[in-house]
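For reference, the structure is listed below as structure tokens.
For this view, one protein chain was removed and the others were kept in their places.
So that you can tell them apart, the chains are marked A, B and C in the order they are listed, and the count of residues begins at 1 in each.
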Amino acid sequence: MIPREFEYHAPTTIPDALGLLKQFGDEAKLLAGGHSLLPMMKLRFAQPGHLIDLGRIRELKGIREEGGALRIGAMTTENELIWSKLLQDKCPLLVEGARLISDPQVRYKGTIGGDISHGDPGNDHPALMLVLGASFVLKASTGERVVPAEGFFVGSFATLLQPGEIMTEIRIPVPAPGTGYCYSKLKRKVGDFATAAAAVTLRMKGETVQEVAIALTNVGASVLRARAAEDSLRGKAMNDASIAEAARLAMRICDPAADQRGDAEYKTAMAGEMTQRALRTARSRATR
Amino acid sequence: MARKHAVSFKLNGKAVDVVVEPRELLIHSLREKLQHTGPHIGCETSHCGACTVDLNGMSVKSCTVLTVQCQDAEVLTIEGFEQSGALHALQEGFTQEHGLQCGYCTPGMITRAYRLLKENPSPSEEEIRYWMAGNLCRCTGYQNIVKAVQYAAKKMSSSRT
Amino acid sequence: MAAATDTLERETKLQGLGSSRLRKEDARFIRGRGSYVDDIKLPGMLFGAIVRSPYAHARIKSINKAKALAVPGVVAVLVADDLKPVKLDWMPTLGSDVQAVLADKKVCFQMQEVAMVIAADRYSAADGADAVEVDYEELPAIVDPHMSMAPGAPIIREDIAGKDEVGHGKRTHPNHIFTWEAGDKAGTDAVFANAAVTVREEILNPRVHPCPLETCGCVASFDKVTGQLTVYITSQAPHLVRTVVAMLSGIPESKIRIIGGDIGGGFGNKVPIYPGYVVAIVASIVTGVPIKWIESRIDNISTTGFARDYHGVGELAADKDGRIKALRFTALADHGAFNSHVSATKLPAGLFSICTGSYDIPKAYCRVDAVYTNKAPGGVAYRCSLRVTEAVYLIERMIDVLAQKLNIDKAEIRRRNFVKADKFPYNTSLGWTIDSGNYHAALEKVLKAVDYDGLRKEQAAKRAKGELMGIGVCTFTEIVGAGPTKVCDILGIGLFDSCDIRVNPTGSAIARLGTMSQGQGHATTYAQIIATELGLSSDEIQIEEGDTDKAPYGAGTWGSRSTPVGGAAAAMAARKIRAKAQKIAAHLLEVGEGDLEWEVDRFKVKGNPAQARTMKEIAMAAHTSNLPDGMEKGLDATEYYDPPNMTFPFGAYVCVVDIDRFTGETKVRRFYALDDCGTRINPMIIEGQIHGGLTEALAVAFGQAIPFDENGNHLGNSLMDYFLPTAVETPHWETDHTVTPSPHHPIGAKGVAESPHVGGIPCFSNAVVDAFAHLGVTHMDMPHTAFRVWQLCKALGINKR
Partner (left out) sequence: MNVRIDRTYSMPCSAEVAWEFLQNLEAVAACMPGAKITERLDAGRYKGTVTVKIGPATMSFRGEVEMRDVDPAARTLRLLAKGTDGAGSSGASMNLTARIETAAGGLCTLAGASEVSMSGRAAAFGGRMVNTVADQILKQFADNFAGQVGALEAQRAAPAAAGGGVPEAAAPVPPSAAGELNGLALAWTIIKDWLRNLFSKTTA
């Protein structure tokens, strides 16, 4: 459980980091919280020649509200999300989600940017980002671009983030007041990935669903957006039947791999169950 | 052989320097170069928390931190808890409430609980269980560990007022 | 009156038997000043890393050390051929078999030890281990023990293919280890043939791992000049290690020093002798410098000291009122690639024959067939005496199965079958004599405490609503304290234990024992026993264990034997001292011995309490010239205690669970554990042991298992998959007790740490199955993970809204 040798770099500015990334190209890996990469390196599954530690770049930290959007530095840790008064008031879904990630020590180190750019379908932030309509700021030496979460996750460990790019910020439009929300996650124990999880945001008008977004964690090649399920709910009253139907539609897009958490059938069923629970809780939290 | 780095940081308030390969893990520097064998190695995949130390005000698993990341850092380990012969309330609590048996998880437990009580001086049993869940214990079943943390919380709050 | 309070005060001061004395051990642990093996750092010490096989069964065609030797820092690479000159390439196991120290021509389980790289530090050692090139030819592997003895099954152990026995009787197949049986087969079969009711269930105790938080490791240091070998080692039985190392290496046992130091939990994992230890020792003998070897967690779960893997079949025969007339239990035991399970030589299936439990069963027969598979070797006792968990699990599950068949309440059927309190000592139909018990009283106390009838009413109401609530009852009887040397030996060495007490002139004392604490608090509790026996304050009694140069010979700490055997030795040694002290007191007081009576901390003259000598005064006198004629100086004694019988702790547990039929998740709502371990030495420590044992039982019942694929590949050998509960998954435990002393133990104590594990596991399973009982479910194998419970719900068609 000892990593292979590598060179270590700790830039203090984004341009420096980009410069190093350019210089070492394929040989380089970005180090955020390190709780995915370092264990991988200790098992010698990963052996980058150069580690670029983003930990000393101040601009990558912090949570603020600007122009109707929450702007979260990519190196903001899970515990910082959990403890943010701003997020507790304006975006409690993110807080609820972060609380379900791994364990306390890991949440001190683990970062939202790392969680998202790792592209691991078992990570929890991608689903939260999709239902929150987030977008990501990606910086390269050639300039910066802002890409929506929708379409960012193209496969396992594969995102739109290009070699030579660094995710610097996450932007989340402040959810309309009264938006219902829930992240419902089934896991075997603290520190485990989701067997299946569902993220939901919901706006109700009276008993009618005005807007709804549903995303699923760890039941596909990457995070899944349950479009058909959303469509089946939008504009209609929400009741046990419509919730069950939405869950059925969500399950249809699942393609999980069997592992010690369960077989594909179980995980798919749990995606449906988590969808139902998330929808019910979101409804109870939404103002009519 | 990768270029070695000289790393300086504060360990339990004292300035220390180590020369390490970039790949050297903090737990190994502490245990083997700095003779601080309080933090232990239990799993190496950052699940068990036996290697927990306090790093710049965060509880971290030092088996998943590179020593080179600790330049200028403040590191607190179990060895730093006893002040001029006086035990920390947590050390006292773990003894009084029988919060340890084999003692292997204890340094990590106490170090983690220290940060928890800084952030939440009077946690409920549920909060203690939730915020201590990054530390595994095979002996106690946690019940007396919860009591030990409550003991310390009580003692610290009374000494504050 | 005044006298009474005075005696009481003096007694309290002693902090002896029965007081919840705080632990002496804690002072170093809470300061991070424990001394565990990986904390040991000796001058010039090198580090060993083991190269392991990726295959479960393969021939080694070649091993190329060149690249590894070229790695900076690497000093040597050891393979089987390097161990042959010192005849350490194979070693005897504690199960009368032999085991390859480093794989010789062939690997028989995945991650088997193939080579050890010796290097300057663990970093270069790891690099070196990666650079060793091994060329394998993969062979078909046997993973399912049911396939081991199939005709034409691949032969796992070519090295013993010709041997028709490995220590435990005839082998009938190259992959067969032994067949062991107990009881009256014909008589039992006859009862079954004519029984009003019979039940049968296949019941698996899956392969699990004790997984102490500290993995196994050692530092071996051989001094070429003095020929002295010192080994710091994670061992629950240092003296046995010393004997085995002497047998292996030819080094005189007097020149071998084994030091246990502090141990980060054992739970059975640290009883056997592992190849890593032996290679480190060889490496030190070869290089002349200290060698450290420390397991990784993945190595630990994958290779050292698994437990269980018992594939059982339970059968009960009863009358229509549920009174059990006969028991027939069989098990197929998967011992892996080498028979390195830990058991007394004459008891290859350990204490499995305790499987009649707390019940008065006239006829019984049990049989165990042990076989080789291409899995890690062993079969240790995970927080129990060997095979006791398996046995108790079978009987406690089967009596529930019988209750369901006859539609008798699960508490009531136990009442009907309990051995009655007036029948002790009770001879079981499988040959054990249960020393003492009071089963009815224990059960009734628990049922009242949890309002059992109320729980059953609530359950009925919930079932009406389609909700799943389970109530588990378990009334177990354990067997601990190996043991009488006439039945129990390992490598021919009887499983006695020992205590050597020396009282100093000023009345403090030091006691050394052959046991080895791994968190049980021996330094605290042994002192309490001696304090009460000698009337000296436990604070002035120093306890030492684990250093074979200091402590008298003993078989170590496992199978809850410390209190039953070591504790007894401590009491008996103390009594020898007190007997001598009485003679000295009589001499000093110029009265006859018979005129004296003992009171707390002194001998006083009957009828003249003012005339007395305290033990402290006597201790001083014992070192002066003022002694009875011919009496030798000093106040020391040593006891080698050979227990006349095992001790039989028991308990009554109730567990309440709520099961989510949509996810399969089980929530333990309540767990009430009443334990009777006889005389209680330290209630605080007993309660701590119960909490820990119940938590390990929870882990086994709800998550632990070591899964393999069809080729013998591990599918879950890190803490990501292997379930160690956190504070969040662990419920709040309620404990209670009754006290039924053991008649044959000097202080009536029985041992306690294993009961909660042994009794807890079936209690959890009984609760989970009980939740489905109304749907006709009689059994479900562990672990009761959400996935597996959901599969059951699905099979029953209750998983949908």
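Methods note: contacts are C-beta pairs under 8 Å (C-beta built on N, C-alpha and C of every residue); 3 or more make two chains touch, one makes a residue touch a chain.
Only a predicted model underlies this, so the values are computations on that prediction, with no experimental measurement involved.
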Per the touch definition above, residue among A:73, A:175 or A:191 touching the missing chain: A:191
Which of C:249, C:303, C:373 or C:718 contacts the chain that the document leaves out: C:718
Of C:31, C:52 or C:270, the one touching the omitted chain in the full complex: C:52
Residues of chain C (touch criterion as defined above) contacting the omitted chain: 51-56, 110, 129-130, 132-134, 136, 138, 709-711, 713-718, 720-721
Chain A, residues in touch with the chain not shown (by the definition above): 29-37, 39-40, 43-48, 78, 101-102, 106-107, 109-111, 113-115, 117-125, 154-158, 191-193, 221, 257-260
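Basically, only the chains that are shown with their structure count from here on.
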Rounded Å distance, chain B centre to chain C centre (Cα mean): 30
Intercentroid distance (Cα basis), chain C paired with chain A, Å: 45
Multi-partner residues of chain A (at least 2 other chains): 1-2, 4, 103, 190-191
Contacts with 2+ other chains: residues of chain B: 1, 21, 23, 44-45, 47, 130, 132-135
In the complex, chain B residues that touch chain C: 1, 21, 23-24, 28, 31-32, 36-45, 47-48, 50, 77-79, 81-82, 87, 91, 94-96, 98, 100-107, 110, 128-130, 132-146
Sites on chain A touched by chain B in the complex: 1-8, 10, 34-35, 38-39, 41-42, 51, 53, 55, 79, 102-106, 108-109, 190-191
Footprint of chain C on chain A - complex, ascending: 1-2, 4, 44, 103, 186, 188-192, 195, 240, 244, 260-263, 266, 269-270, 273, 276
